[in-house]
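Left out: one protein chain. Kept in place: all the others.
On to chain A.
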Amino acid sequence: MDEEYDCIVLGTGLKECILSGMLSVSGKKVLHVDRNKYYGGESASICPLEELFSKFAAAPPDESYGRGRDWNVDLIPKFLMANGSLVKLLIHTGVTRYLEFKSVEGSYVYKGGKIAKVPVDQKEALASDLMGVFEKRRFRNFLVYVQDFQADDPKTWKDFDPNTQNMQALYEKYSLDKNTQDFTGHALALHRDDSYLNRPAIETVNRIKLYSESLARYGKSPYLYPMYGLGELPQGFARLSAIYGGTYMLDKPIDEIVLGEGGRVVGVRSGNEIAKCKQVYCDPTYVPDKVHKKGKVIRCICLLDHPIANTKDALSTQIIIPQKQVGRSSDIYVSVVSYTHQVAAKGWFIAMVSTTVETDNPEVEIKPGLDLLGTIRQKFVSVSDYFEPTDDGLQSQIFISQSYDATTHFETTCLDVLDIFKRGTGEEFDFSKIKHELGDEEQ
């Protein structure tokens, strides 16, 4: 460990692993350390099942749960948008070769105590029972507008400037009612709250486009989920980093981040060893004095021995409960994966209900989500703080990622990573750097 590195990355969560991979690919000498003896930190998938039970101090699982080794339970639920930034990162870096994915079977939205399939194209819109007859026609027109919309071609804007006018105005232009606005904004554009209504419409239009382009890629739903759980993602990027020369050390406690002149980082100490470096990249848990709490996220892992009602027995699905439907100001998300993804024993389902905490009694807040699940065999609730760095890291050269938020996809994760990379290296990540080399490598 007593060596000199360009960058030391602390923690092997997904964000840190992507960063480590990008830095190694860019020619930096990287040391990547985790205090745990497993990869993934908070973004790990817990295996075997016994470990999950003991983590939450529950009595060990009985035989009905099958082999414990067959389980890989995520602590943070998320899906990949098939055409989103994480998939682009995976493909461009070649990490996709280490992974296999399955399309999530359905995407649902909650309305008036029931769930309905999220309509995305004109045909589905007309068949959907989310809207009345006249509303369907209006929604269809709106979808056509979004589909034809090209950000760089004002002709497709149809007398509406999406850069200056807000989303509320666009809804009004198409006379969409509150209900339609609700599922469009939350289940298609995947906004977490209603603040988007007052922001320029272009943001939401692009999000809806991302949704429908993602859907077009593999069908059924716009979401993908990796076999063996989300914990495979950090491992894949860690491998990328290692292939490009990154050094990996697990099970290595970090005792101090050593600062030098002007509060600039000069190294990292573990016991008596000091590794020198010019920069540190880490998750909030390694620098508690350099982050502040911005909120809380509640996540409830539910083990089920049956699929969710009204989802056509889908083996994987996402249900979004828009805030207004249950009198909240942030959405509740339900994600379901199952044995088909090799994350549970045969016949088992893992549902995760999560949301941003708004009250002192978060468990009550997620009740509408839990109520959709039917009989829950086992439930594990965790409330975690959401941290943000107190500064941009340019002074100290310590770049800190944000905690994982309540969103059900990785778009914000990637934005954070790309932003940190830019701050740390002063440049955007150059995807061309890696593609060339991959060409050589393939036989």
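Note that contacts are C-beta pairs under 8 Å (C-beta built on N, C-alpha and C of every residue); 3 or more make two chains touch, one makes a residue touch a chain; residues count from 1.
Just so it is clear, contacts and distances are computed from a predicted model.
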UniProt protein name of the chain not shown, from "Probable 18S rRNA (Guanine-N(7))-methyltransferase", "ASTRA-associated protein 1", "Disease resistance R13L4/SHOC-2-like LRR domain-containing protein" or "small monomeric GTPase": "small monomeric GTPase"
Touching residue (missing chain; options A:98, A:160 or A:339): A:98
Hidden-chain contact residue, picked from the options A:108, A:244, A:348 or A:399: A:244
Per the touch definition above, residue among A:7, A:87 or A:320 touching the missing chain: A:87
From A:144, A:169, A:227 or A:274, residue that would touch the chain that is not displayed: A:227
Hidden-chain contact residue, picked from the options A:121, A:135, A:177 or A:385: A:121
Contacts of chain A with the absent chain, listed as residue ranges: 38-39, 47, 87, 90-91, 94, 96-103, 121, 123, 216-220, 224, 226-228, 232, 235-236, 238-239, 242-245, 247-252, 341-342, 437, 440-443
